[in-house]
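All protein chains of the complex are present and in place, except for one that has been dropped.
A, B and C label the chains in the order they appear, each numbered from 1.
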Amino acid sequence: MRLSIEFSGGLELLFGKKKQHSVEVDKKEIVLRDLLQWIKENLLKERPELFLSQQTVRPGILVLINDCDWELMGGLDYKVEDKDELVFISTLHGG
Amino acid sequence: MRLSIEFSGGLELLFGKKKQHSVEVDKKEIVLRDLLQWIKENLLKERPELFLSQQTVRPGILVLINDCDWELMGGLDYKVEDKDELVFISTLHGG
Amino acid sequence: DSSSVDTLNNAEISRYGRQLIMPEIGMQGQKKIKKSSVLIIGAGGLGSPVSLYLAGAGIGRIGILDFDTVEASNLHRQVIHKESSVGIPKAISAGRAIREFNSLVKVEEHVTAFTTDNALGLVSRYDIIVDATDNVATRYLINDACVLSNKPLVSAAALRMDGQVTVYHHNGGPCYRCLYPSPPPAETVTDCSNGGVLGVVPGIVGCIQALEVIKIAAGTGESMSQKLLLFDGMSPRYTMVKLRPRNKECAVCGDSPSVTGLIDYKSFCGSSYDDKPCTRSIL
Partner (left out) sequence: DSSSVDTLNNAEISRYGRQLIMPEIGMQGQKKIKKSSVLIIGAGGLGSPVSLYLAGAGIGRIGILDFDTVEASNLHRQVIHKESSVGIPKAISAGRAIREFNSLVKVEEHVTAFTTDNALGLVSRYDIIVDATDNVATRYLINDACVLSNKPLVSAAALRMDGQVTVYHHNGGPCYRCLYPSPPPAETVTDCSNGGVLGVVPGIVGCIQALEVIKIAAGTGESMSQKLLLFDGMSPRYTMVKLRPRNKECAVCGDSPSVTGLIDYKSFCGSSYDDKPCTRSIL
């Protein structure tokens, strides 16, 4: 399936400073829990502990599925669909 | 077909002060030119000359089809599709 | 009677006339704005536009809290201050600017840090709270103080070319802890000093924050409760995201909260909330 994956709020620094990733995942179906591992293995460039912690995203990262908070979509159990737009955003604190 | 039609930038004042209109148009197909007449007959509440002029929208109104300028979509000849989102916006001049 | 909070005098009617004539505000909305009080925590990049536009709109009483003094390197984004204010406490400098701009508004300067000792006392004195700070621990402290005092919290943040705005604990929506039950690792936290920020980005985000305050005060429009605006200045892109509802298990706003008073946010976050974050931070 084809997915649009975006990292922002500074998180892109872990992914070769690239925000937008258009990827082909060679699976018929995949839940978000497993997609996180796929991202770690295929997109993440450095310091995995700043992206994942205990099988999920580390605290302070918000996950959006088609502009919705992933908590509304089932969280880690969400079944990813073809053409989904996923956003991983690091919360900002500056002012 | 089911359409979402929105009037804004002040244009809503001609449509009973209602911005968002979710409408059912009882046609198999319709081009935008004819939809303008349908809107005039079914939604417009007052002063048609402030909405239409010479078979098209009057100067100063921008028409958007699914967040695209209608000029990119064929203008008056655009074939309206089911679930299209149409926006008629009056240009603002204030500062 | 110019001292009455329930009516508008002639000076106010003339001054706010352009707002009054809008059906979305009207005389009733303007009276509500006048009766409202807002505490702005932070007189920096976000607090500058928030203070100016809330004063302009006629919020009756504005509290402005900041412990820092104005530095020249702040001025690229902190537009309420002037070069002659360098070295002066930001709250004093901002208060002076507000008074010169709108003498009809009551201003209260708080030259103090926002701490567990003064948080509840300060928050209780205002109707709406604005988080315009720049560090994680203070954001948890402000959130908990607002939930415990049952006040709406209008929150924003900016870094580099990005901004975020939302409204917490309002209309039954989520609080900061509902979204972020655990604080981020200290090494992932960057502030504007270390990460940099284009000055107008907190400008945009702070103005959006002020709009949310005014809508809540006037009781008009839809608030950003349970919504998050993500702003990317480079693209430029504005994305409005739908957030989770209030979490019934939330430690502070849940049905059986474990946090029933303020805690030690410094150790909770593993960082000092008046220190600048460490320099090796990257995110």
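One rule holds in what follows: contacts are C-beta pairs under 8 Å (C-beta built on N, C-alpha and C of every residue); 3 or more make two chains touch, one makes a residue touch a chain.
As the structure is a prediction and not an experimental result, all values here were calculated from the model.
Enquirer: Among the chains included here, which ones are touched by the excluded chain in the whole complex?
Expert: Spelled out, the missing chain touches these shown chains: B, C.
Enquirer: I'm checking contacts with the chain that's been left out. Which of C:64, C:175 or C:214 qualifies?
Expert: Residue touching the absent chain, from the options given: C:214.
Enquirer: To test your reading of the contact rule: which positions on subunit B touch the chain that is missing from view?
Expert: On the side of subunit B, residues 8-11, 13-14, 49-50, 53, 58-62, 64, 67-69, 71-72, 89-95 touch the unshown chain.
Enquirer: Touching residues of subunit C against the unshown chain: what are they?
Expert: Residues 11, 14-22, 24-25, 49, 52-53, 56-58, 72-73, 75-77, 79, 81-84, 100-103, 160-161, 192-193, 195-201, 203-204, 207-208, 210-212, 214-215, 220-222, 224, 229, 233-238, 240 of subunit C touch the chain absent from view.
Keep in mind that, in the parts below, only the chains that are shown with their structure count from here on.
Enquirer: What whole-Å value do you get for the distance between subunit B and subunit C if each is reduced to the mean of its CA atoms?
Expert: Whole-Å distance between the two chain centres: 39.
Enquirer: Return the distance between the CA-based centres of subunit A and subunit C, expressed in whole Å.
Expert: That pair's centroid distance is 29 Å.
Enquirer: For subunit B, which residues are shared contacts with two or more other chains?
Expert: none
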